[in-house]
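Have a look at the structure that comes next, please.
Now for chain A:
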Amino acid sequence: MNDWLLFLLVAVPLVGGIALMFFPSRNYPLIRGYSAAVAGVSALLSVSIFFAYDYTAAGFQFTNSFQWLPVLGIQYSLGVDGISVLMVLLTGIVFITGVLISWNIEHRPKDFFVHYLLLVAGVYGVFVSQDLFFFFFFYELAVVPMYLLIAVWGSSTDFKTFLRTKEYGALKLMLYLVAGSLLVWVGILAVYVAGQGDSFAFSDLVSREFTPGFQRFFFPFFMVGFGVLAGLWPFHTWSPDGHVAAPTAVSMVHAGVLMKLGAYGILRSMELLPEGARDWMPALIGLGTVNVIYGAASAMSQKDLKYVVGYSSVSHMGYVLMGIATLDALGVGGAVLQMFSHGVMTALFFAVVGVIYHNAHTRDIDVLQGLAKRVSVTTALFVIAGLTSLGLPGLSGFVAELLVFIGLFRTYPILGAIGVIGAAITAVYILRLLAKVFFGPISERWQHLHDASPVESVAAGALATVLIAVGMLPSYFVRVINSGVLPFLERLTGA
Partner candidate 1 sequence: MELAWLAPALNFAAFGVVSLFGKYLPGKGSFLSILAIFGGFILFGVVLADYLGQKEDTLSFSRTWVELGVARITWGMIIDPLSVIMLGIVSFVALLVQVYSLGYMAGQERFGWYFAAHSLFVAAMLTLVLADNLILLYIAWELVGLGSYLLIGFWYERPSAAEAAKKAFVTTRIGDVGLLIGILMLFKATGTFEMAGVFAAVEAGHVAPGALTWATILIFAGAMGKSAQFPLHVWLPDAMEGPTPVSALIHAATMVAAGVFLVARAFPLFEAAPDARMVVAVIGLITAGMGATMALVMTDLKRVLAYSTVSHLGFMMLALGAGSVPAAIFHLLAHAFSKALLFLGAGSVMHAMHDETDIRKMGGLRKKMPITALTFTIGALSLAGIPPLSGFFSKDEMLLAVFDGLSPAFLVLALVIVLFSALYMARLLFTVFYGASSPEAEHAHESPSVMTLPLIILAAGAAVVGFLALEVGGYEGFGNFITSGHHGFEVNLLLTVAAVVLALVGFGLGYAIYVRKALSTQALMGQFGWVHKLLVNKYYMDHAYQWAIDRIVLVFASFIGAFDRIVVNDMGVNGTAETVKRSGFRIRYLESGMVYNYALAMALGAAAVALFWWLVIPRIG
Partner candidate 2 sequence: MITLVHVQVLSAGLFCIGLYGVLARRNAVLVLLAIELMLNAVNVNLVGIAAFVDHSKFLGQIIAVFVITVAAAEVGLALAIILRLYRNKGTTNVDQLNLMKW
Partner candidate 3 sequence: MTPLVLFYIAGAFALGGAVGVVGTRNVVHAALFLLVALMGVAGIYLLLFAEFLALVQVLLYGGAIIIVVLFALMLTRLQEFSSGVMENKQWPIAALVSLGAFILISVAVARSQGGAITDRAGPGVLLLGESLFTQWAIPFEVASVLLLVALIGAIVIARSGEGEP
C-alpha cells in the first residue's frame, strides 16, 4: 500500500481534474464540493505521507517505479526524502486551503478548478519524481494552467503611473518560467548525455562521474533556470507582477509552492553536480543577500498589498537561497524549513489579502485604513502572517530564519549579519503596513466592510495554526528535514 501512496498523490488531482471536465458546468455546488473532496483526499494523502515518513531511516521512501520508455532510459519513478516530503505536505496544505479560498469564484468555476487541480498535480509530480524527464514534464504541466488561471481569472490594476493587466502578468510569468525551464532542460540533457545517455533516473545520474569542467559549466544552467522560479535577483520581476495579476488561490500556490519548486530544484541539481555547485555557491549566496535586502526595500516602497507581499516573498526566498548556499547542515536545514514556513505564511498572506480585496475591491494601502475595527478575524490572521514574516519567535519563520542565520554565521558571518538586518527591515515594512491598513481611525468608507466568511476563516485559520504549530514544536519537522539534509550534504561534500 505504501508503495502506491505517491502514485495516488499525483494521480488523484490529475485524474480528478480530468474527470471534472465532464461535469455539468452550471452545477456550482457540485463542482465546489467535488473539488474540495479531491483536495481533501489529496491533503490527507500528503499529511499521511508526511507522518508515515520514517525519519530514522534516511533516504528515499515510498519508492515506486514504472518503465515508460526504456530505450531512452525514461521511467516513471517516484520517491520522497526528508526534503521533498516536507514540500509534499506544504503542497497539500496550500492545495486544500486554496480550494476553500476560491469557494466563491463566480466566473466559470468548473474551468477554474480543472486548471487548479492540474496545476497542483504538476507541482506534486515535481516533488515526488525521481526521474529528470518526469521532473521536467510535471514542471511544464504546472506552468500552463498557471498561465490560463492568471490570464482568465486574474485582475488588472491601474497604478496611475503604470498599468498591470492580467494578460501582462500572465504572459510575463509564462515567459520567465519557460525561459527558466529551457535552461534547466539544457542542463538535464547535458547531464543525461554526459552520464552515458542511458538513464534519466536521478539515482543513476547521481552516481555518475562528471568532470569538474563540465560541472562548472553546466551548474549555472540549473542554478539560474531554477533560480528564475525561486525569484533569484535579478530574475524576480515576474513574481510580484504575477501576484498582482493572479487570483487569490493562484497567488497562494504561486508564492507558496511554485517558488519553492525552484529552490527545491537547485537543491536537487546540487546533488547531480556537486563540484560545480561548490564553485558556484558564493555567487548564489551573494545574489541571495541581494534578494533579501532588495526585496525588503522594494516591499517598503509599495502601495499595493499584493506587491508588498510579492516583494516580501522575493526577500524571504533570499533567505532560502542563502541558507542553501551555506552548504552547512544548519543553513540548508533552515532553508528547507524556511521553504515550508514561507510557503504557508505567504499563502496565508495572500488568502487574507484576497479576502480584503474581495470585500473592499481595492488593495491600495493609502485607501485602506483602520480595518481592525470592522474585520477582526481578518486582522488577526494578517497580524499572525506579518509576525511570522518578521521572524517573531513562537511562529515558524523564526525557527527557520534562526537556523539559516546560525548556518550563515558558521560560514559567512558578514552576510549573516546582513541577513539579520534584513529581518529588521522586514519588521519595518510589515509594521508600517499594519499601522496604515489595520490600525488608526477607520474611515467612513469601510464602516460596513464584511469580515472573512466562515469558509475563508477556516481556510486561513488552518494556515495560521500550521504556522503556530511549527513555531512551537519544530522538532518533528527538523528531524524529518535532518534525515534529508544530512545525507544530502554528505553526498555533496564527501565526494
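Note that in this section a residue touches a chain if its C-beta (ideal position, glycine included) is under 8 Å from a C-beta of that chain, and two chains touch if they have at least 3 such contacts; residues count from 1.
The candidate set was assembled so that all candidates are chains of the complex that A comes from, given by their letters.
Treat the numbers as computed from the prediction; the structure is a model and nothing was measured.
A.B. asks: Okay, in this complex, which of 1, 2 or 3 is up against chain A?
C.D. replies: Spelled out: of the options 1, 2 or 3, chain A touches 1.
A.B. asks: Looking at the complex, which residues from chain A come into contact with candidate 1?
C.D. replies: 162, 172, 234, 237-238, 241, 294, 297-298, 300-302, 311, 328-330, 333-334, 370, 372-373, 387, 390-394, 398-399, 402-403, 405-406, 409-410, 413, 416-417, 420-421, 423-424, 427-429, 431-432, 434-435, 438-442, 474-475, 478-479, 481-482, 486
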